[in-house]
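Take a look at subunit A:
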Amino acid sequence: MSAHYPGLIIVIPLVAAFLVLIGSLLNKRLAFPLAALALLGSLLTSIGLMIRVMRVGVVEYHLAGWAPPVGIAYRVDHLNALVLVAVASVAFINLLGTRPLVADLFEDRLGPFYTLYVLLVTGLLGIVVTGDAFNLYVLLEIAALTGYALVGMGEGRAPLASLNYIFMGTVGASFYLLGIGYLYLVTGTLNMADLAVRLPALYPSKVVVSAFVICLAGLCLKMGFFPLHAWLPNAYSHAPDPVSSLVAPLMTKVMVYVMVRIMLFVFTPAFAFDLMTISGPMVWLAVVAIVAGSFLALSTRRLKRMLTYIVVAEVGYMVGGFWLGNRLGISGAILHIINDAVMTLCVFLTAAAIMARTGSDRIDDMQGLFKKMPVTMAVFVIAGLSIIGVPPTCGFFSKWYLISGALAAGQYGFVGALLLSSLVNLVLFFRIFEIAYFEPFDAHHGDPSAGHGGRVLSEVQEAPLETLAPLVATAALLFALGIYAGDIVSLIIDHAIPVGIL
Partner candidate 1 sequence: MDSLLTNFLAKYNYWVYIGLVMIGMYAMIAKRNLVKKIIGMNIVQTAVILFYVSIGAKKGKMLPIIAHGHGDSGHQAVHAIDYINPLPHVLMLTAIVVSVATLGVALALAIKIYRRYGTLEENEIAARINEQ
Partner candidate 2 sequence: MIWPVDLIIMVLVMICGIAAIMVRDLLGAAILFGAYSFMMCLLWAIMGAVDVAFTEASVGAGVSTVFFVAAVFRTSRRTKD
């Protein structure tokens, strides 16, 4: 059976998505257990696949039994396997952690919610595992479409934010499709490995150059890279809490992964870094992204919005690190994909737990929370320290690789931006810690006349155990990823980067 892992990793959640819907037509309470089983299944298969890849190297899987250029093939190497495990585990933990919230928010539409949730995860897993450029587009659209629907169910401005997200996402995906079309026009193939073989002879062609630019523009739009990030903060901050803690950690990171995959394994590094002279400008754009994201985060007093701006800055970290073009930088970027997925999950989950109890997302309404919700806040502190980049947590290590990569490449602007952003994150999180720890709370804190619907603090209690257990698990994961960062890089990421890159 282990030969079929690459197929099963997608098929299990896909079948389950339909069973969730059918089950929920019979009984609403069936939806959650079915979804949880499906995601557990795909988590286990992804771990199995990871072990297999580490043992035997690249695993190929020919769908429908046709060999690659004719049929669609999966080609799982160390990079896919690592990101697969990250995506599957983040989705699974988030599913467990948000159950009470979802049961409360979407009481009358649990079946559709979990169907869309599982389909979204299927799409993301498929994007990561596939080795066919067009197949990637279809899966991209599944992930995007379910994402639009889930985001659009939020309160207030959510539908508008979601519609803007549709416009941006569709343009991004269309650009990607167009780029693939340009490549198909000159090569006649859609398989990534085959494209990489046939492209080098065609590098001087203007078609390949435009394909590169269009693809990159589309992917930057999808991942919310700085000048094209306008849709991201609105969509993620207005989304319902259980959705933003799924979409924010995974969507942008998977898109960064797609960029890494396309740039390294379709356009080879020789083309992406040397022939096209855009590495420098991309790193500088990343610097602007980091600085802008950090200061935008500083300017808001709302917890979720602040976190979404941090996501914008983190995208800058990964894109900048990748375009440094050396081994250290790319290792840092890939490591940061994993670390940032877990960190973002952790902060968004804690934010959701806090907001579920206090009923407000203003930072000023968090007074005295350390006394009321000690465990949740402890997890929040750990996540915050990780985002700032304090040593035993994982955030430090990816930043370390990124900074050493930037030093090796002589990009001091990027080093400066990373340090500045750490400083700003320090201010951001300690501002919250201060309010939540030191400021005394009175029974009617905040400003009742503002009408923000905040609850009286004396009623606030610790989050339920169902939410706490996944939270503590993610916090532990942050430490584990930090402690084993060296092993992850030497055992997995080193094999993922083509040998040509020094």
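Of note:
Just so we're on the same page, a contact is a pair of C-beta atoms (placed from the backbone, for glycine too) under 8 Å apart; a residue touches a chain by one contact, two chains touch by 3 or more; residues count from 1.
On the choice of candidates, all candidates are chains of the complex that A comes from, given by their letters.
Since we're looking at a predicted model, the values are computed, not measured.
Contact annotation for this complex: of the listed candidates 1 or 2, subunit A touches only 1. Across the interface of their complex, candidate 1 is touched by residues 134, 138, 141, 145, 148-149, 152, 157, 159-160, 162-163, 166-167, 170-171, 174, 177-178, 181, 184-185, 190 of subunit A.
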